[in-house]
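Every protein chain of the complex appears in place save one, which is left out.
Now for subunit A:
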Amino acid sequence: MSDKTVSPANAAASANVAAHVAANVAHAANDSGAAASPAVRVTGLHVTIGGKEIIHGVDLTIPRDATVAVVGESGSGKSVTAKTLSGLLPDRSDASGDYALFGEPINLEAGERAWRRLRGGTIVWLPQDPFSSLDPLRTCGRQIEDGLRSAGHVGSLPAQDVDNDRTVAASAGGSGNGGGAPAANGRGRLTKAQRRAAVERLLTDVGLAPAVYDAYPHELSGGMRQRVAIAAALAPDPRILIADEPTTALDASTQETVLDLLESLRSSRHMTLLLITHDLALAVERADHLVVFHGGQVVEEGGRDQVVHHPRSPYTRELLDAHTRLAVTDVPAFGDVVMRANHLRKTFAGSNVPAVADVSFDVRAGEILGLVGESGSGKSTVARCIVGLETPDSGNVVFTGNDGKPIGWSRGEAQLVFQNPYGSLNPTMTVRQTLTEALRVSGKPADDAAVRALVAKVGLEAELIDRKPGTLSGGQCQRVAIARALAPEPKLLVADEAVTALDANIQTHVLETLLELRSRLGLAMLFISHDLDTVRRIADRIAVMRHGRIVETGTTGQVMNHPQHDYVRALIAAMPPALD
C-alpha cells in the first residue's frame, strides 16, 4: 500500500471520486434501468482454465427481477459461467467476452479489488453446501455481519479502463486507511447495536428466530444453516443472487421450503435470482426463464413454457424425456419371497435413539421394493443389516436358500450398490481387475469373455474395460459397481441411493438398466432413496421410513394416490409437478 501516507486533501479527493463512481452506478442501475437493460448480458464468453477451454462462446441474457434457472449436468459449464460473472474463477484461468451488468460494461480482466467491490453489493454467490460454507468457529450472527460491513460500498462496479481502475483502487485504499473514521462515501459505520438489529431483521426475513444470532453452525440443522447462508448472502443487499445447487445437500421437504423462501425474498427485494441446478424438474417448477448448458455451450435459452413445450435442441428434449418416462419393460410375475427382515432393531453406540426401531418387510423374486425416507431415517442401516455389514441388535434377516431352507446372508444371496459411485470402486484397480476379482471369488469363470459379458449386461462400453475409476464418469462408475454386484449372481440387489449422485438423464439410463436386469434375470430389488419421485418411477411396492420405522407400505399406486400417513402426504406434496 503505497498510499498509506495519504494526506487529508488526497483522502477527500478520493472520497469525492468514490462518491462520483457510486453515483454513476446508481444512475446506471436505476435510471437506465427504465430503458430495460437486462440484469446480465454476456456475449461471446470464452473461459479457459489451466490451458483448457471450458466455455466455448456463450451468449446469455438474464432479465431483471426474474428467477432464471441454469440447467446442465455436472461439467457442462454452468457453474464456471456463473463464477465468471462474479469474478470467482480460480487462478490460471482466463475469461474473454463482453459482459454488462445492468447496462454497465464490466471488465472481465479486472483485478481482485474491483471484483470485491462488485461482489459486495451487486452480485452475491450462495454456496452449495450449507454444511461446509459456514465457519464452524464463529457464531452465525457474526458471519452475517461480515456482509453488512461491505454494504458500505454498495453498487461500485469494476471499471472498464485503466484510468477508472486506478480510481477504484485508490478509493478502496482511501477508505481502508480511514480506519475507524466514517466511511468515505459519507455513510456512517453502523454501531454494534445497529449491526445486531440489522442481522436480526435478516434472520427474521429468512424465517429464523433472532436468537440464532448467537448460535454456532453445528447447533443448527442443514436447512437452518442454508437459511443462515441465505441471510449472509442478503446482508449486502445484492441485486443478483446466484444460488449454486442451493438445495442439493438438503432433504426433500427442506428443499421445498428453502426454495419457497428464495422465491419470496427474490420478489420482495426485486432481485434477480440465478438458480444453478442439475435438476430440470426443479428448474421448470421454479424459474420463469431457463438456460440449458451442455458441453460448455448454451444449447437452449428461453421462457419456461417455450422450453418445455417447444424445445429446440435434441439435448433438451432428451432431458425432458428423461424426466417424464422410463422405457417400459415387462414386469415378471413375482416369485417366492427371497428375503425377509424380521423386527430389525439397531442402536449405534453413543446414541440413545435407535437408528432402526422394529422394521419388518419382505421382497419377492422379480419385485422391486422402494424404501423411501429422509437422511437419518435409518434406511441405509436397514440396507447394511440385510447384506451383513451391520449386525442388528435384535431381529434377523432370513434368505431363502436354494433348497428352500432359511439361511443367513452370503454373497450369492444379496449384493449392495452404494451411493457414491467413485468411493465404492477401488481407485487403484481397473474395471477389468475389479470385475475379474468379483467373478473369481464367486467361483465363476473369470476370463476376458466373462468380464465382457458382465460389462455388456449393465450397458457399459467395452472400451472402458481397462480404465481406472478416476477416468470414468459417475454413471459409468455406477454401472461398474452394479456389474460387480451382479458377478456373484445374487437373488436380491440392494441399491442404496444408487442414482442420487448422478445427473438426471444418466439416472434414467441407470434406472432403465436396473429395470431391464429385473425383467431379464428375475432379480429381486430393494431400491432405497430419499427421493420419492425416483422411487415412484421404478418400484412396484413402496415402504416409507421415518425415525427408524416404516410408517406406510403398499403398492406404488396405493401409496402415491391414497397416502394414509400425514408424512407421506407431505412428501408427495413436495414432489416437483409433472413436466407436461
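Operating definition for what follows: a residue touches a chain if its C-beta (ideal position, glycine included) is under 8 Å from a C-beta of that chain, and two chains touch if they have at least 3 such contacts; residues count from 1.
The rule is short, and it goes like this: contacts and distances are computed from a predicted model.
One subunit of the complex is not drawn; among "ABC transporter permease", "Cell division topological specificity factor MinE", "Cytochrome c oxidase subunit 4" or "Sulfurtransferase TusA family protein", its UniProt record names it "ABC transporter permease". Contact with the omitted chain, checked across A:G51, A:P90 or A:P427, is made by A:P427.
Residue A:S410 is the one among A:S410, A:S519 or A:N561 that touches the chain not shown. Per the touch definition above, the residue from A:L389, A:I407 or A:A462 contacting the chain not shown is A:L389.
In the full complex, subunit A touches the hidden chain at residues 387-389, 410-411, 415-416, 418-420, 423-429, 437-438, 441-442, 481, 484-485, 487-488.
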